[in-house]
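Only a single protein chain was left out; the remaining protein chains are all shown in position.
On to chain A.
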């Protein structure tokens, strides 16, 4: 005895695109951003150059693009640049990692217990509405001008979106899904591993993506305000030395790092939650 599959003409929605016969339109659709992104970037640089030349802008205000490119190439050959780069990246990665752990941990705790959330949320909200940058001198006072104070700033800035997303994820687990685990007599560890973790993951990833952007900001802001190490401090130093081309080059280097960091974090989604709507292309 076998049940038939007649309940749907095509019961399986195909996930892979049909092989063969891919029209130009489809190809264009797939590789669109490979064309548009370089073109738009080129247009931007051209406009920049045009602006500087036509209006005869002083290189101290805005250096032309080729000067920035040259400065960047020079910087990349300097050992001190790489030393600063290493310091900033360490601050970002350590702070970001701590923020994810703290945010996810608090999120699970607060998501599970309404009581706990009511008790803790005034303080958590207070930590966010307080202008965080204003706390930087305090961190410098407590932790010195080294990496610790900057890491603290990164954590403070980036744990919040992780926590919020985790709370939402925990709350999104339906009562029917919880009932299912009761009916099959799943012990606590099984619930956590097979229900809570996978269900929270897509939400957590959203929080982590936001946090990855804020982590870079946190480290740079920290370095602006205290100490003489890292790329944030280098922006200030190059400006003081009137090397605006180097300052721009540093900013470009930071932007490239931030972009790559975000891209890596965002690509986790396809691997970690291929089942979720957010990981679908169509």
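Annotations
Note that a residue touches a chain if its C-beta (ideal position, glycine included) is under 8 Å from a C-beta of that chain, and two chains touch if they have at least 3 such contacts; residues count from 1.
The rule we apply is simple: contacts and distances are computed from a predicted model.
UniProt lists the omitted chain of the complex under the protein name "ABC transporter ATP-binding protein" (options: "Ferredoxin", "PepSY domain-containing protein", "ABC transporter ATP-binding protein" or "Rod shape-determining protein MreD").
Which of A:28, A:50, A:138 or A:180 touches the hidden chain is settled by the complete complex: it is A:180. Within the complete assembly, A:190 is the residue of A:49, A:114 or A:190 that touches the hidden chain. Residue-level contact of chain A with the missing chain is found at 1-8, 11-13, 15, 174, 176-177, 179-180, 182-187, 190, 194-195, 198-199, 201, 273-276.
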